[in-house]
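Sharing a structure with you now.
Only a single protein chain was left out; the remaining protein chains are all shown in position.
What follows is chain A.
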Amino acid sequence: MFLEINNLIDVKQTERLNGWFAGISESSVEGSFLVHHFLSHSLKTSTPVCFVALSQSFGHYNTISQKFGTNLTTQKETNKLVFVEGLKLLGNTCCKDCDKGDNPIDDKSVLTNLLQSISTSYKELKEKNGCSPTIIIDNISVLIVLGFDTRDVITFCHYLHELIHEDIGEKGCLVLYASNGKQNGDGSNENLMELDGP
């Protein structure tokens, strides 16, 4: 975890980010280090994490987290971390689509399934640990790049936001990482950035 970032966003090292909806957006510089920062910060403050990886595999995050001092495998075993392998899930839907010609997979149903799995993991973690988890999504822009409708993706984010604000007590935290490419001519990414505004 980067101490300088903690100073910049005025968060103490042991503080939990309750009720936070953090949006990380990048345009020309790679911002994935912030995702790792939030992941290690949450794990160090003993907040359970539901990590949805859409752009890289588990091994990549594990190796980098080890450099930060956290072992994701042990965190998984002690139920502090649920790692949703988005790359495999979405990749499999792309592959399966060609096998089953008569059972086409709808875009909306893919997003709904993903939302369901995140929701169940969140509730499980909350029950087992007693405190509200953090949801981190690495690269929600992948959904836009793959062609999911922007409105559907924004609805997806809204549902997640509702999920963390469900209880009156301790609220969870949501961190979304969106990357805006240099030459993104269409406005879909810009709409997503607006969401992170307030």
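One rule holds for everything that comes next: contacts are C-beta pairs under 8 Å (C-beta built on N, C-alpha and C of every residue); 3 or more make two chains touch, one makes a residue touch a chain; residues count from 1.
Note that in this section contacts and distances are computed from a predicted model.
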Task: Protein name as given in UniProt for the chain not displayed, "Protein phosphatase", "Structure-specific endonuclease subunit SLX4", "Elongator complex protein 4" or "Transmembrane channel-like protein" - done: "Elongator complex protein 4"
TODO: Quick one: say which of A:T74, A:N92 or A:T120 touches the chain that got left out.
DONE: A:N92
Open item on the list: Considering the complete complex, identify which of A:I24, A:V49 or A:I64 is in touch with the unshown chain.
Closed with: A:I64
Task: Residues of chain A (touch criterion as defined above) contacting the omitted chain - done: 30, 32-33, 36, 56-57, 59-60, 63-64, 87-88, 90-95, 97-99, 101, 104-105, 107, 141-142, 145-147, 179, 181-186
